[in-house]
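A protein chain is absent from this complex, but the other protein chains hold their places.
Let's look at chain A:
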Amino acid sequence: MAVFVNGVIFEGVDTATPDCWRLEAYMARGGYQALKKILDNKIPQEDVIAEVKNSGLRGRGGAGFPTGLKWSFMPRSFPGDKYVVCNTDEGEPGTFKDRDIIIYNPHALIEGMIIAGYAMGCKAGYNYIHGEIFEAYELFEEALDEARKAGLLGQNILGTDFSFDLFAHHGYGAYICGEETALLESLEGKKGQPRFKPPFPASFGLYGKPTTINNTESFASVPFIIRDGGQKFLEAGKPNNGGTKLFSISGHVNRPGNYEIPLGTPFATLLEMAGGMKDGKKLKAVIPGGSSAPVLPGDVMMELTMDYDSISKAGSMLGSGAVIVMNEDVCMVKALERLAYFYHEESCGQCTPCREGTGWLYKVIHRIANGEGRDGDLELLESVGNNMAGRTICALADAAVFPVRSFTKHFRNEFEHLIKHKKALVDHKWC
């Protein structure tokens, strides 16, 4: 997959070189200097956390929660083990950035996790990797071996009294494990069903110990922040939206792939970088932050910049930075049917509103899409959605409802037409 570089994680990474992921190549790019800087100068833990706070780094997994603040929630004086966990369970339709970080620059993630372990006083960490990218899991294990052999992991790192070890754990086909407490359950060798919160992981996490979970891209941004300073990272983006961000573009563009660009870049620029619309077709709609983010009409998107605040103001979410582009030939009912099926398939079954509701949503959308819709179906979808969102342990129910609400709001005429005339407004074919 092509990666187009213009940011902090892929700076200097020549993805065309097969060995670009190796320790030697990472060192040549200035890798592990941030860790050395901390250990050589015995920088206090709170100073490391303060630097991450200054950077304005917000969680890259979807929620956008400030990373430095999250780190500061970890109890300082807890007597037992504490853990740092990375969420590489990337299964949100449209998202494929973390896989590229692991394949092309795994040591940035490893270094970021070691620094996190140092800052929060953790002895061990785990990286939970999506089972479907098993080759990336195997490569990450190799990168861990390299780091261990070089004295960067394990007992007395680089001859200091700081010890930290890191291990890889794989999922095996369950979207829900991207939810952080489901991920912890899975890491403990159980069904990945989310935990009721509170308590939050910072007080009761992995094996009941204080735990911080961050996304792959968040951790991989940390070495830059420590080496070059939080201020420089902040300036790479815009206020309250620090840094550069990886955007995964898929759908009807000429060059789908990952683009690492400053937060605040206009969507129009990003679309142009991705080669513009495929076959010169007209832009119809964009899901700007992964399948769970509300869809926005193309003309609205063309006026927005790609950052948390701008997308949120327009009524959607930047989420994981997964941008799904749809052209004028897409039947929005068919598109929604596909997403509704996904949430139905992936509901873990723990909470009744989600287990039953995702099935109902799919059934109703499926019958509308197949010309069997009934009067009142749109109201029924709304009613089912209202009885799901906010009424379950985790946000999967909400994630299933957001697309339904936004598709039926912005493209209501297509749904109404199909219900009334039993025929789609757009002659849709999956290409």
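Everything that follows uses one rule, which is that a contact is a pair of C-beta atoms (placed from the backbone, for glycine too) under 8 Å apart; a residue touches a chain by one contact, two chains touch by 3 or more; residues count from 1.
Here is the rule we use: contacts and distances are computed from a predicted model.
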| item | value |
| --- | --- |
| Chain not present in the shown complex, as UniProt names it (candidates "TRAP transporter large permease protein", "Heterodisulfide reductase subunit A", "Alpha-D-ribose 1-methylphosphonate 5-phosphate C-P lyase" or "NADH-quinone oxidoreductase subunit NuoE") | "NADH-quinone oxidoreductase subunit NuoE" |
| Touch criterion as defined above, residue of A:90, A:179 or A:414 at the omitted chain | A:90 |
| Residue, one of A:62, A:257, A:321 or A:353, that touches the chain absent here | A:257 |
| Hidden partner chain, touching residue among A:86, A:113 or A:133 | A:133 |
| Omitted-chain contact residue, chosen from A:104, A:342 or A:402 | A:342 |
| Option touching the unshown chain, where A:20, A:48, A:153 or A:174 are the choices | A:174 |
| Contacts of chain A with the absent chain, listed as residue ranges | 1-2, 81, 90-96, 98-99, 126, 130-135, 167-175, 186-192, 207, 248-252, 256-258, 291, 322, 324-326, 330, 335, 338-339, 342, 345-346, 348, 430-431 |
